[in-house]
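These notes concern the structure reproduced below.
Every protein chain of the complex appears in place save one, which is left out.
Showing chain A:
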Amino acid sequence: MSGEEEENAAELKIGEEFLKAKCLMNCEVSLILEHKYEQLQQVSEDPMNQVSQVFEKSLQYVKRFSRYKNPDAVRQVREILSRHQLTEFELCVLGNLCPETAEEAVAMVPSLKVKGQIAIVMSCGLLRYDLVLLTFFFPSSLAL
């Protein structure tokens, strides 16, 4: 599918609409879809019959690939990642993939390397599930 400008997530060319839209991490989508499914369970004996295959597959996927299950942990992850100058898209890719090193983060989200000095911190201890304490800086002169 091509728009007026060729899309390329590595350069954050994802269209104005998606750059401005609210992006959600898998763990956030999991909370939304599970909540919707629970509401359906209250009104129907067989909620799986009420939902589309897309909903079912999406729910299974986000449940399987959510790094954080606890709603407080999910909120904290977004809060921590939001402290840095990241677009919604970059925030969500980092939140989904949880890179362990600066090198891995840039490989997953190449648009980070053009940002010059940035600090990305994922804190552990406060959150129930294992996160890595990670602080690193990108000197703008470093070629990656």
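Assume a contact is a pair of C-beta atoms (placed from the backbone, for glycine too) under 8 Å apart; a residue touches a chain by one contact, two chains touch by 3 or more; residues count from 1.
Convention: contacts and distances are computed from a predicted model.
Asker: Of the options "DNA-directed RNA polymerase subunit", "Septin", "COMD4 protein" or "Trafficking protein particle complex subunit", which is the UniProt protein name for the chain that has been left out of view?
Answerer: Of the names offered in "DNA-directed RNA polymerase subunit", "Septin", "COMD4 protein" or "Trafficking protein particle complex subunit", the one UniProt assigns to the missing chain is "DNA-directed RNA polymerase subunit".
Asker: In the complete assembly, which of A:62, A:77 or A:112 touches the absent chain?
Answerer: A:62
Asker: What is the set of chain A residues that contact the non-displayed chain in the whole complex?
Answerer: 1, 6-11, 14, 17-18, 24, 29, 32-33, 36, 51-55, 57-58, 60-62, 64-65, 67, 89, 93, 96-100, 103-104, 107-110, 130, 132
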